[in-house]
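Removed from the display is one protein chain of the complex; every other protein chain stays in position.
Up next is chain A:
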Amino acid sequence: MSTLPSQVSSGNSQPPPLTFSTSLFRQISPALYLQRHLLHSPPTRPNGRSPFQCRDFTLTTNSLSHAHGSAVVRAGDTAVVCGIRGEILTVAPGDDPSRFESYHSSPTSATHACGSRGAGGASWGGLIVPNVELSTGCSKKYPLGPPGGLAQTLSDQLHELINVTKLVSLDSLRIYDKGSDLDSTMKIKGYWSLYVDVLCISLDGNILDAAWYAIVAALKSSRLPLACWNQTEERIFCDASLNHPISLRQSLPFTTTFALIPLPNPEGCGDEAAVLLNDPDSYEEDEACEILTILSTTDLSTVQGHAPQSPSGRLRTRVEKIEKKGGWKIGISHIESCSHLAASKAAQYIQSLTKEQLAPM
């Protein structure tokens, strides 16, 4: 890096000093650039944040006219739009409706788990169909065209998150035959199937957190028209004037993502140093050697009922899922401190969500 032939101009007697402008340095050696910033005291990231500081985010719900529910989430330079569209799945007369209703034991999920997709066949999904679209020109790095690796991974991750957390109570998606006096399972004539589409408008790292938050917020703000079975016509009709919300689980889970950046050893001895960054942007994500995602819930009643300003330590939180990609540097102590940060982030998320819900439309 110390010699760039074009830099040495022949006219001058003295060679120019071998320094680069900050922006050039940022481009030619991103790892070193990031490390120098983080070794500084106090450690500051190139974007001006401290390691544990996350970006401010904004949430807007139900701004789209054709979706049953929608949310726009903007965190720094990452912006996603999530739209929910409900369509009707009519249960065939001989069919057992309960197979649609479980997240795991249904035949479709079972084939999924057995890896029929890995064997070369794609599988049909369940009632909730999340998909992420990244080929919207959201980033220079992401190519246009059919979904690439990142979009497919994200769609699958979000699908798994919906399944694992049992976010939507599936029995609220039932469509009944109101008139008949059969037992309750026979009265089920159809289901609402929810298409959850997440479009990334602008991509600058940590898309998972933004997408998941947008999905939760959009589902929470959704209103489905009231549907029921019409016996004379033998089909399902909706009433445009009546609608109902989708019932979600009691305490909503949120994800928080951290990136681990390795730092060079001071004298080549001792433990390898590293620093964890909360809510990484894409520049930092590129240099990260480990990614840690924590899914945690904060009790809704605590936040709503008591003072919203209560210190985060007193919130009742629960970690539901920890996912760690790559490496071995993140230890138990790291995860513990991160889960506290994740809890306070979840509290922030839920506060802005309730504020958005209470705001007049």
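Here are some notes:
Basically, contacts are C-beta pairs under 8 Å (C-beta built on N, C-alpha and C of every residue); 3 or more make two chains touch, one makes a residue touch a chain; residues count from 1.
The rule is short, and it goes like this: contacts and distances are computed from a predicted model.
As stated in its UniProt record, the chain not included in the shown complex is "3'-5'-exoribonuclease", which appears among "Chromatin accessibility complex protein 1", "Trafficking protein particle complex subunit", "3'-5'-exoribonuclease" or "Histidine-containing phosphotransfer protein".
One of A:A227, A:L292 or A:A343 touches the chain omitted from the figure, and that residue is A:A227. Interface residues of chain A with the unshown chain, by the touch rule above, are 1-2, 17-20, 22, 25, 33, 36-37, 40, 44, 48, 63-67, 70, 77, 79, 81, 83-90, 92, 100, 108, 117, 122-127, 129-131, 133, 135-141, 144, 146-147, 151-152, 155-156, 159, 193, 195, 197, 199, 201-204, 225, 227, 230, 232-233, 235-240, 282.
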